[in-house]
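Note that one protein chain is taken out, while the other chains of the complex remain in position.
So that you can tell them apart, the chains are marked A, B, C, D and E in the order they are listed, and the count of residues begins at 1 in each.
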């Protein structure tokens, strides 16, 4: 099966990290198809950027959905995920969603640990939107700047492990989620330094995408995720307009 | 004071309805400044459309925010509102938010009544995001199609009153909110046929905008609504890119 | 319009503070009408005092409601508010309610900061009764005694600013509410020392009263805030008995 | 032990019903001491009346608390209960509170069934204030008027049984609470017509009062139910003023 | 009346503590009947042990229920309680349940304090299952090992008082529950060192058992606690099989 790994950021080196971490757990028959946003910001970190990035997700999916069996919205925080699930027929999974639901099978409460405090409020909103606040022990973030997105996981490795340990000890987290696409692949390297299971969101998302494709759920034609009725659209990118107008 | 009434839909006749209903309650010194989306869909009704429309809100605000004292996101469901509140310095208020908070001063629980069932799920998500599910008696929607957006309030007047009556009797609503920008102005005409207070969202939003301007709250430089740090942005509309890059 | 500022405490100097802070934001056509309780306690701080003070609110409103267009229950904690909303036809707004709902338009979560720890439990109950616990980052109170009610805002100014800063940093509050009628007017003086918006409850309440009067909601004749049916009443203060008996 | 059965209504015939139903379950050493409000309304049914009645509860307790080992606030809805618990040293229990907590030991969710729809909103507020909404299957009320308070339980017996049956079948209630002091004693007569346990609030309250007296909990000197510090009080009934001023 | 005090642990010395603490508050006509598990673990402290211990509770009750008027599941955490309430006709009460519901009549929020941190997660689950998370200020546990179960209350007395004081000061607990059967009887000895009411779970459970017997609620034949229909059972202990098969 083909699974689109859709990075709604413009950072191709982060896409590379995502693909590498995803391939490490993908099944034999799974091909991960990378896609990086052609415009936008290098990494989404705030509500405003998620609003814009989510619209880019819809545009990218409108262009690529027919080529793949499932898609992963590969920014933790899942910009545009629910709109995508409504608009397209293939399974679409978010990094945060997949990580949180997977974590729920490993413990009572998970903590999300990430590298930049700008990400905190957005991640907390994401937990709430998923109705999982009761399963979340907290979001812990590092202060301070970092050199580059693609190297931040190495630069901050020790600090992130410390933060994870504090989440276990002080917040009673049963599971740690390393949030943020730039941390893709880190979980494996630090697992033996943290005394509870660690979830790598892109790894979780790849397995959940494979699971959904295997279960082959039908596209809803009723309920709140049915495809919206055809509608006039003016001035939108062509592929997206066609999807909204039911010309695709 | 100048208050931008920002319709993120392309329907100028709905903008006219909004301005008329807003002017009916605006204070002597308030000028309502209309703005209608130059592209997008005629009316936002689903999560996908709200994702796209919310990005349009940010773009429009980037172009106009310096001209006004406050802005109203004039689509019930408030697309882009939280991103706007983060990115800009002026107060930004949503129709749904203003209507719900105003309704909280008039009763224990409000019901939202609207003209198209496609709107239901989006409105329910909006109630939840505002943390007001405990104050909401339900969302009730009409089945069936309608002729035009700008005349739907007349066409469906009787049915909407019936729906409001059922919300009062069966759902124990203390207050009715007539959701959806195309219903702007209807509340006043039907108030004597519904035995509880009715809130017109645009009227509520105009008064809340005036209230916030009078209170002149400072822009946050801390907390989750501080302005995001300057960031590289590629390929975004010019005004929006300048705002993100701190060149505005 | 005339707005009754009803202080259910016996402290006329606090009434003066409330009127001054309210006038600073009131519209051109708004007259604030002061009223101070003729009996009771100097300031309500506990559940028992709120029980008694709330009954005094109803008695005072029974005497004055016909003279005004709206009323503000001017003790943070809103004693008697819901009973008043039920019993009278004019809009009645509480200081805490108005402050919290206004704060919801300025951030995700507000913190309430006040000058005496005796007030904490009552304020927390008030947040819960309003269904806003999910929007509240916490209630922070000062230890220690103070000299006089009418001067406590000057005496404790520095400590209150410190408490607000801790609420922002440690509790992730996006907005600060300075709770307690004796702090009326302080918000304006300290706004530049706190990095998030500060809400002055009486200022918020005045603007919300003006908003409701402009929206002119009808009195409910159904739902849980309809006026109670006429009932026998024995030994109650005359105006209140008349209102309960529908002789007013 | 002596347990004050404090009826904050002026209806002495309801006090008689309460005492009779309480005595049927009271222990050998328990004396129930009746008290009926000297002023107020015949039966509290709304928020406004509960506000006034709760202040009367405090006044009556100030006069009588030294004579008894515990007190029951004998109006379902528990007016003034939390203030009383704060202000006095003896255990004070509410009819609704005792009934709901007792019901929690008999099933997962209880329904409250009562004789007048005016009581519904107040009872729902009471459930919420106790943090027991998750244990409540609903509040069901009869429409229509009734002849007298002291005979309503006979007049409506069949209708109340029907309502209880619907709460079991449609709302999945595991336990029925017959709310409202005028229904005291009815539970026993109809128990064999309802297929789940029925709780009589005054019976439950008497047993809970006995339980608390036997456990002899200390009066809090910390926490939110410590006695408030002495305070000036002007114009209040004498016994209540003395209690507030720490002269009692 | 006869009340079975069913210790699902194998520690008879803890049963002795429970009986002694229960007798101190039991009414004149109450006989406490001790029962200790013949197999299992010395004290249940985890979810797995509670799963096993709960099945032992059902087996023990199947053997003894006809001899008594009510039963207490005498392990804090209440293993098997809801199954027992379903399967048997007599009232069955849990230590944790009785302690928490009793505490609700003594303050707004209770804290649970216990002697071993292994117990924390199980107790937290128990609070949640009872729907009382909103009334719980937290669970605080001691680190470190202890010598014997039956002497741990003496060995840790000072540390437990310190923990209770921190729960009052830092967590705003209004009431302290000393959780864990091995602490039975300690509450009375330390009450004057803790400034809020302390609840001894077995004492609370005895009084609640007496209350329920006095109220004589009928066994449900509808709702979720009706007795399950007769069912085939293979290889289960004889008394339990008979009860499941309706041969008892």
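Heads up, the rule we're going with is that contacts are C-beta pairs under 8 Å (C-beta built on N, C-alpha and C of every residue); 3 or more make two chains touch, one makes a residue touch a chain.
Here the structure is a predicted model, which is why all the values come from computation and not from measurement.
Enquirer: For the full complex, which residue in E:6, E:87 or E:181 touches the chain that was left out?
Expert: E:87
Enquirer: In the full complex, which of E:129, E:159 or E:191 touches the chain missing from this view?
Expert: E:129
Enquirer: May I ask which residue of A:45, A:199 or A:233 touches the chain that does not appear here?
Expert: That would be A:199, which touches the missing chain.
Enquirer: Across the whole complex, list the residues on chain A that are touched by the chain not included here.
Expert: Within chain A, the residues that touch the unshown chain are 25, 27-28, 82, 85, 91, 93, 97-98, 101-102, 104-109, 130-132, 134-135, 168-169, 172-175, 191-192, 195-200, 203-204, 207-208, 210-212, 214-215, 217-226.
Enquirer: Considering the whole complex, not just the chains shown, which residues of chain E touch the missing one?
Expert: 10, 38-42, 45-52, 54-55, 57-58, 80, 82-84, 86-87, 118, 120-121, 125, 128-129, 224, 228-229, 231-236, 240, 244
One rule holds in what follows: only the chains that are shown with their structure count from here on.
Enquirer: Do chain D and chain E face each other with the same patch, meaning over half of the contact numbers show up on both, or with different patches?
Expert: Mostly same residues: over half of the interface numbers shared.
Enquirer: I'd like the Å distance between the centres of chain A and chain C, where a centre is the mean of that chain's Cα atoms.
Expert: 44
Enquirer: Averaging only over C-alpha atoms, locate the centres of chain C and chain D and give their separation in whole Å.
Expert: Chain centres of chain C and chain D, defined by C-alpha means, are spaced 29 Å apart.
Enquirer: Whole-Å distance, chain B centre to chain E centre, using C-alpha means?
Expert: Centre-to-centre distance between chain B and chain E: 52 Å.
Enquirer: Going by the contact rule already set, what residues in chain D reach two or more other chains?
Expert: Expected reply: 82, 120-121, 125, 224.
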